[in-house]
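Every protein chain of the complex appears in place save one, which is left out.
Order as written gives the chain letters A, B and C; numbering starts at 1 within each chain.
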Amino acid sequence: MPDDELKKKLKEVEQIKVEKNEDIITFIQSLGNTGFNAKRLAVACEIYKEMIKNENCVKFFGLAGALVPAGMQKVIHDFIEEGFIDILVTTGASLTHDIAETLGFHHLQGELNIKDVNDSELHDQALNRIYDVYLPNKVYEGIEDFVSQLKIPNNEMSVSSFLKYLGDNLPPDDNSILKICAEKDVPIYCPAFTDSGLALQLGFHHQNLNLNHFKDMLSMVNLAWDAKQAGVCIIGGGVPKNFILQSLQFCPNSAQYAIQITMDRPEQGGLSGATLHEAISWGKLNQNAKFSTVISDATIALPVILWFLKKSLL
Amino acid sequence: MPDDELKKKLKEVEQIKVEKNEDIITFIQSLGNTGFNAKRLAVACEIYKEMIKNENCVKFFGLAGALVPAGMQKVIHDFIEEGFIDILVTTGASLTHDIAETLGFHHLQGELNIKDVNDSELHDQALNRIYDVYLPNKVYEGIEDFVSQLKIPNNEMSVSSFLKYLGDNLPPDDNSILKICAEKDVPIYCPAFTDSGLALQLGFHHQNLNLNHFKDMLSMVNLAWDAKQAGVCIIGGGVPKNFILQSLQFCPNSAQYAIQITMDRPEQGGLSGATLHEAISWGKLNQNAKFSTVISDATIALPVILWFLKKSLL
Amino acid sequence: MPDDELKKKLKEVEQIKVEKNEDIITFIQSLGNTGFNAKRLAVACEIYKEMIKNENCVKFFGLAGALVPAGMQKVIHDFIEEGFIDILVTTGASLTHDIAETLGFHHLQGELNIKDVNDSELHDQALNRIYDVYLPNKVYEGIEDFVSQLKIPNNEMSVSSFLKYLGDNLPPDDNSILKICAEKDVPIYCPAFTDSGLALQLGFHHQNLNLNHFKDMLSMVNLAWDAKQAGVCIIGGGVPKNFILQSLQFCPNSAQYAIQITMDRPEQGGLSGATLHEAISWGKLNQNAKFSTVISDATIALPVILWFLKKSLL
Partner (left out) sequence: MPDDELKKKLKEVEQIKVEKNEDIITFIQSLGNTGFNAKRLAVACEIYKEMIKNENCVKFFGLAGALVPAGMQKVIHDFIEEGFIDILVTTGASLTHDIAETLGFHHLQGELNIKDVNDSELHDQALNRIYDVYLPNKVYEGIEDFVSQLKIPNNEMSVSSFLKYLGDNLPPDDNSILKICAEKDVPIYCPAFTDSGLALQLGFHHQNLNLNHFKDMLSMVNLAWDAKQAGVCIIGGGVPKNFILQSLQFCPNSAQYAIQITMDRPEQGGLSGATLHEAISWGKLNQNAKFSTVISDATIALPVILWFLKKSLL
């Protein structure tokens, strides 16, 4: 690249000024004039806004990690309610946690300083630990009561159809992810469904259940195939990340937008930490895609992004 | 804890002395007298050795991450051949990579310095990047040829039964994980099977396939239920980690041994990085279990552990 | 711990609700009802507020990492201007970057996607890269001009006295850390001063300079010794973290408050990633100290904390 071309592209870092009565939009815009993950977060906000404003863009959202126990259920709910997500791919654990909260059970705040926790004692108290949050055993009993009385319409329905059925049958709730997805007809895919407490309860009480995972896989490919344009937001990697990306290979133009919020690193070669750049080689991301990886705990970045999107768009 | 009790428990760190003609057993034992991850690696080696020597112990092995592309296929193969693994839980990607290599296709070494890689160019060359390894597109054509001619005996068999069938039908190979598992009757579980290139090819060519994931889930629970004692080695977290641990909750005595090799960190609350200690609260690990987490890339730690085990036990 | 005592301590996680016109105080308070790093960030905010409101508390602030190039100079400046920092410990690099900006030179925004950067080409263009920010070589010429004309009053003054002299001699500037520290009489300690571009220029132009590092070390100990109460905020670890903590061992009551914002992890045993808990064993933190480690890029966490403090206190 010749000198002048390079220099034209470069702008100065502006030292961010934080006011007492800062506005979230100004705040994010200012972060965009800085560097490191502050800038990446700002770019992610702008990409997400652009994805939403682009009416042709199908928005895939991959959710891994225990975000519901960590108090982010309502945040995810609002992304769905406001139309910021078209297709949700998540883990069985997230669905288990979501049902628990929807049925009126709650996770508990544990010690901030994990070292002060005695896991052996927690076990004796029937408290299951997820980092600094506890899930009481009795929550599973509540899920079992709900699950055991289900009249599943078809043992061989796809997992996503079953999750729609579940959402329809859950009680009304302002935070529930399953419920709002059912209401807004946002499909939920869960490729590793049997890797969850929810599936264990289902398996124990509905012995003939054989939810069809291949139907989900193929319908997900079709959704990508039909998308004129595609965007993706990935929280935490895992199976949801790969399942979205393997489908986007079949999207005629690959994904045009991509956001990734993770703490994992690329150097050990697992997909969770892989750069979005790598996805270009696979044809999962378009060679001209806009993308930003934010190295951050999602419990910090996601509420900030929601705040920005609500203020910008609603 | 009174003074004397504490001091009795403490021994001095010994400065490790590395000889030119070091023996791997002495080397690992010396690491055991140090601190940080060197010590954790040594403890992991000793725990694995004890697991193997304990005839009552059922050894679960969770494998996530692209270890076959990274040249670790034969290492895993040998763990199975030598009887160091009784039950393997892995990802669809690992199985896809294993089949590719078994069919005679190979991954390619890419640039050491990732920054010198142009993913757009790789895409044009039909090379898919996994960190610093490339998977040529033509590998998928080879898998497709193999998959399309399969006569699957039963569309509703469990995933593990299907993987046994696959192993039986693969050509002989000295490195193949699927093949050696089939030969040694080591079951392979893959809860997120449809999250893989292999499953996509299967789905495209066998439209009525509905492998029964719930059967796997329940048979895995039964294996744990029947285990007098249990041990677990987890490489890289992900679904394999959780699937093993959720089953071990049903093991009468939980797991007595656990090893975890990962680069993930616990602080963002995902299960991949969760400490083994946390598993005690869930009753997945016994309150008196021996366990060690090694914070290391598995491509370094796993060959070293295999070397130690072969020299110690064979 | 008996059942009831444990349960009394536990409160439910509350699902955070983000409003379009969210207030930063409500936002942080809501994060405090969640888990993982969101909660830790909220606790850090509350601890910092308490430190400031406690008139007996001496507030130490350790600053490592290239925060000025990343656009955080004004944020640090405001912490000092508002009286949120009593003693600053930092790196020679941060001071070099601060002087550059104060003299009217600026860092440049580089590519978001680091992989698109060609470092060899940057070298040819006389642009030095700090992750995604560039520092043009000509900045150093500007620093050299400034440094070469200094009339240093005493070749054997302490580093902190010299930095006060530097601040007094810099031109007026609204963002400068050195300037505001000089104006507000906030001492700056820099134990690894010669590890910096600034010190190199000084050494080349002032051959007899022998700034007395031991004087700094002892006066820092005295500051800790005299502190009725102490609090510490550590950004990024490094020498500033250790230098503050080694001094706090001499504080009669150790530190009562501690905040740490870092991406480093404890498992490899370096001090940068060490838990604050560990500092209790050393008598650097009081056994009853309030503390919180936030695993986050400081470029995200620090502006949020400043926003919260300004809104809460000003």
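In the analysis below, a residue touches a chain if its C-beta (ideal position, glycine included) is under 8 Å from a C-beta of that chain, and two chains touch if they have at least 3 such contacts.
All values derive from a computational prediction rather than experimental measurement.
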Omitted-chain contact residue, chosen from B:D78, B:D195 or B:D264:
B:D78
Using the touch definition up top, pick the residue from B:D86, B:D132, B:D195 or B:D264 that touches the left-out chain.
B:D132
Touch with the missing chain holds, among C:E22, C:E46, C:D98 or C:D216, for C:D216
From A:I114, A:C233, A:A258 or A:L271, the answer for touching the chain not displayed is A:I114
List the chain A residues touching the unshown chain?
35-37, 114-115, 117, 119, 265, 267-269, 295
May I ask you to list the residues on chain B that touch the chain which is not drawn?
1, 3, 6-7, 10-22, 24, 27, 31, 33-41, 43, 68-75, 78, 101, 106-110, 112-113, 115, 118, 121, 125, 130-134, 175, 263, 275, 277, 291-292, 295-297, 299-301, 303-304, 306-307, 310-311, 314
By the contact definition given up top, give the residues of chain C that touch the hidden chain.
64-66, 69-70, 93, 114, 119-120, 122-123, 127-134, 156, 191-197, 199-200, 202-203, 209-218, 221, 236, 238-239, 242-243, 246, 263-274, 277-283, 287, 297-299
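One rule holds for everything that comes next: only the chains that are shown with their structure count from here on.
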How many angstrom lie between the centres of chain A and chain B, each centre taken as the mean Cα position?
26
Going by the touch rule set out above, which residues of chain A reach two or more other chains?
69-70, 130-134, 263, 277, 297, 299
